[in-house]
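Here you go, one structure.
For this depiction, one protein chain was excluded, whereas all remaining protein chains were kept in their positions.
Moving on to subunit A:
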Amino acid sequence: MSTTKSAELVKHAELEYPTRLTKSLESFAALREGYITDARDRLIEYGLWAKALSEANSHIAVDEEEIRAAADAYEEVANYLASNLSWPLKSISIMTQGSVSTKTLIRSPNGSEKFDIDAVCKIDISHIEADDPMSFFESIGQALKELEAQAKRRCWYIPFTGQRFYLEFTPSIPLNTITAQTLSSMAPRYSASRYEETALAVVDTPTKSWKTSNSAGMSKWVNDTAERRLIRSIVMEAYANDRAVASVAPVPDQTVEITDTLRVAIRLFKRHRDMCARRGVIDAATKPISVIIVTLLTSCYEGLADLGRSFEHPIELLDELATLMPHLVLKLDGKYRVDNPTVEGENFAEKWNDDDGERYKSFMTWTNALSADLQTILALKDPSAISRRVREVFGIPAPTGGGNGLTTIQPPAPRATPASRGLA
């Protein structure tokens, strides 16, 4: 078997002998020690936790309808651009990036806050002459002026007043269309990688220069990896064939079930990180950034798949991912490394190396809290106790509904205008 980089990362992590969260939990004894042998019975047992985690996952996932509304909005942006720029329409293409394109977008803990839709606007530079990065960036901003776009580090922020989301719009050019000279000046470390064809150059406004980026490659990597099966087929069949078992029946209307374990893990772990920041356990300014969580989990999942590992249930896999994740951060030559697998030479943990260890400490504090909290969930066996604990840990409100039969009482006459208060 050829060893991939992800497989090596997993093997490296395993050298530190991390212990599974469920290793010494009494609640898991029957599964762990094999007292339950029947596949279906084992499934029912795992289902205790899967059901509650699945409910949490559906609560935090942003539903398709909201994303479609956003899709309409960025198409609107594309039209704006096309009509306001002098470049031909065929040279402009717009696509989502980040958590929207990997289906791992989550809600903020306070439901009223906006979520962000990342979009990247790709301009084929062979059709245009904008070789100067800043004038290229500014011309996009100029074209978006009517949408109240504000310049940020590498993108234009569009607030979309009245909508549940905002848009971050990154102007870019395909990397493979620019001259070798420009390429070598902008990214000396760049070399071919697995997702070379989607690599882009974006404008880094503080340094007024081009920087490489490969958000499409990143999304493709996550989506490709998520398709790989790590759950043994016997369990999958039991899922598919035995819907009568209520406790393991998939929740209807759910776009991604917990069998989609990589995405579920990404969503739940990101949410847990957000809750840790809300609880003051980690500093919001140094909390682990999403792309690091996504990269570590996807590398871990990919590595396990490359090594031919299999798991009998998504819960077991989640346990493994949470256990291994902190050990996938490399420290080479005294520097922390979380490499972007789609752009050679980009280290997502770059900032960890010059902040007196604050971000690394935040990361470790968070992963420790995550493990401890997951253990408190997995240590329970009563279904309603599990649900309550899952809701506490991930900051999920109680399920809604149940008030349908309530009467509607009419208020008496319209109320008199209440007396207003004077300033005292």
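Keep in mind that, in the parts below, a residue touches a chain if its C-beta (ideal position, glycine included) is under 8 Å from a C-beta of that chain, and two chains touch if they have at least 3 such contacts; residues count from 1.
Methods note: contacts and distances are computed from a predicted model.
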| item | value |
| --- | --- |
| Protein name, per the UniProt record, of whichever chain is missing from view ("Transketolase", "ThiF family protein", "Fumarate reductase flavoprotein subunit" or "Spermidine/putrescine transport system permease protein") | "ThiF family protein" |
| Listed residues A:Thr37, A:Ser86, A:Thr161 or A:Thr407, member touching the removed chain | A:Thr407 |
| Sole contact to the chain not displayed, among A:Ala277, A:Leu318 or A:Leu380 | A:Ala277 |
| Hidden partner chain, residues of subunit A it touches | 110-112, 275-285, 361-362, 365-366, 369, 384, 387-388, 391-392, 395, 397-403, 405-413, 415-416, 418 |
